[in-house]
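Only one protein chain is missing from this complex, and each of the others stays in its spot.
Moving on to subunit A:
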Amino acid sequence: MQNHRVVVTGLGVCSPNGVGVPAFKEALENGKSGIRFYRELEKLKFSCQLGGMPLISEAVKAQYFTPLQLRNFNAAGILYGVAAGVEAWQDAGLAIDEEACDFESGTIFGVGTLGVDKYRESIYKVDEGNTRRLGSTSVQQTMSSGVSAYLGGMLGLGNLVTTNSSACTTGTEAVFMAYERIKAGKATRMLAGSTSDGGPYVWCGFDALRILPSKYNDMPTQASRPMDAHASGFVPGCGAGALVLETLESAQKRGAPIYAEILGGHSNSGGQRQEGSMTAPNPVAVKRCITKAVTDSGIAASQIDVINGHLTATAKDDLEIQNWSEALGRSGVDFPYINSLKGMTGHCLAASGSIECVASVLELKHQFLFPNINLQNVHPEIEKVISTSRIPTQKTDLNFNILAKASFGFGDVNCCLIFSKI
């Protein structure tokens, strides 16, 4: 069976530092932070009172939802996912057929936790003995696949319509699985993405783990510091990213503008063995994931120009750099350029991978590197492995061809994708 080449033809994003691709691109170029202080978190005595949330106006909501759909609607993750997903669909120049369903198009749209605020609302009613007053939409707003269900209906998708979930790997994994489905000839086109709710009831568990920064509550935009010597934890975020993937033939036939090609990828797990655990990655698996992705793409490790890292701004950043370096057999000034979006957006959890894939594709398409913000002193352990010249702190114009993107998540799961300019 002949494998299909898979390209990216549409992008959509709902990020803490920009809603919609034009605003997001501008934010990337300018190193704009989307991290803000939230009084609600202060009131609730969180140690980290900061977060990254997309700012969505009522006008944007009305653009994607009917007034009826917005009645009793309280699922931010679905709102973000729909805004990003529909934007990507329209960006790809695809029409929405209100009558027929399209059996050649599907979606894999991942989530971590979804509809938390709606669920909380329901729990209060249930505990008051008022289950009958929940209304008709509490199931669809709180089921994990709510976001793919909403998108499937809005776009009339008739191929696979599903939701994946693998913690902070979710978004990158969704893109990888959609890529594999198209490559294998099981779909012509897939909307791939992920979304995450935010706010106290999503972020609480991370605050309890004491892995969020607590000393920056009066300096929100400086709190998220990937690769910095003073990185003290990740700032929680939320939002959604979406990419339309399709066969090269389909894109050419439609005359659709192509952003990039996906050359290959790999996903695996460290089995929570060796140094791996529920919350820590097994380096053997991380390195294997990267090398397998490179082999799958038919390229040499030396061809990778840029890495978009997972790099959350916790104590694990230096281990990630070490893993990349060993997996690619490259270090010092020979190491690819590397950046982390999380300095600007915080860690958008299940949405991080897809938002970062959107950022990566924009960098490839427009041939630039967004700056690593808040990077004043590179962590000494990182400096031992790679040259600081490989970690841009300013927006940098760069002619380049190949970008590697990886995400790692709780449960010791990994995913790595290789994007190429086309």
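Rule of thumb we're sticking to: a contact is a pair of C-beta atoms (placed from the backbone, for glycine too) under 8 Å apart; a residue touches a chain by one contact, two chains touch by 3 or more; residues count from 1.
Everything that follows uses one rule, which is that contacts and distances are computed from a predicted model.
Selecting from "Branched-chain amino acid ABC transporter permease", "Indolepyruvate oxidoreductase subunit beta", "Acyl carrier protein" or "Six-cysteine peptide SCIFF", the unshown chain of this assembly corresponds to "Acyl carrier protein" (UniProt protein name).
For the options A:2, A:57, A:136 or A:399, the residue in contact with the chain missing from this view is A:136.
Although one chain is not drawn, its touching partners on subunit A can still be listed: residues 66-68, 71-72, 132-133, 135-137.
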